[in-house]
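Only a single protein chain was left out; the remaining protein chains are all shown in position.
Here is chain A:
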């Protein structure tokens, strides 16, 4: 059933893109005459595709505007911008070295955590409007903080968003984890895994990472086995850790 509907979508999209062969197109148009559901799908998809283009354009324009705001005003020489960046880079490096030296790496779980934990990349496109204006601003600020690795600030902002979808929760979990608040990260990832379905592969992996951080070897092992069983993108990492744990 599911496959059938997906197949329909494929052909509808190819039809709208003008990518059907002459013969396919004739056959499809023939079907359209008799199949009301299919007609409906074509009409919906036309609107949705165009709407997504419009929304994306606005979002992209918005991100260019945000970029503009970070750049020095036109009269200023580009050099000041670079020196600034170098300074920032130096500071980050220094913090990194200090953290590395001071970091108490003890157990094998902690070592594995340090080696394998990376925050999930920000794949969220900037928002423009819609929903609650307040939420859009918060979102944009939260993801900017996330990009800049200011996790404490990002947590604050994510928490203030009133409509928390799985994407928000998932990134909130990442912030907690990056910020060393694993006890808070854990329930968030559990929620993403149990109550939604889009970020499951990822949430399962980060859940395992939480257990590692908590030095709960037994639960970490169980979770990692699930990751391996699901055959997700994290499978190899998970297997490597499992091998080292046991």
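Side notes on the structure shown:
Convention: contacts are C-beta pairs under 8 Å (C-beta built on N, C-alpha and C of every residue); 3 or more make two chains touch, one makes a residue touch a chain; residues count from 1.
The criterion applied here is as follows: contacts and distances are computed from a predicted model.
One subunit of the complex is not drawn; among "Sulfite dehydrogenase", "Sigma-70 family RNA polymerase sigma factor", "Electron transfer flavoprotein subunit beta" or "Sarcosine oxidase subunit delta family protein", its UniProt record names it "Sigma-70 family RNA polymerase sigma factor". Among the residues A:46, A:111 or A:149, only A:46 touches the chain that is left out of the figure.
Only one of A:26, A:56 or A:222 touches the absent chain when the whole complex is considered: A:56.
Remark: the residues of chain A touching the chain excluded from display are 5-6, 9, 44-61, 63-65, 67-68, 71, 74, 78, 120-121, 123-125, 127-131, 136, 163, 165-168, 170, 197-199, 201-202, 230-234.
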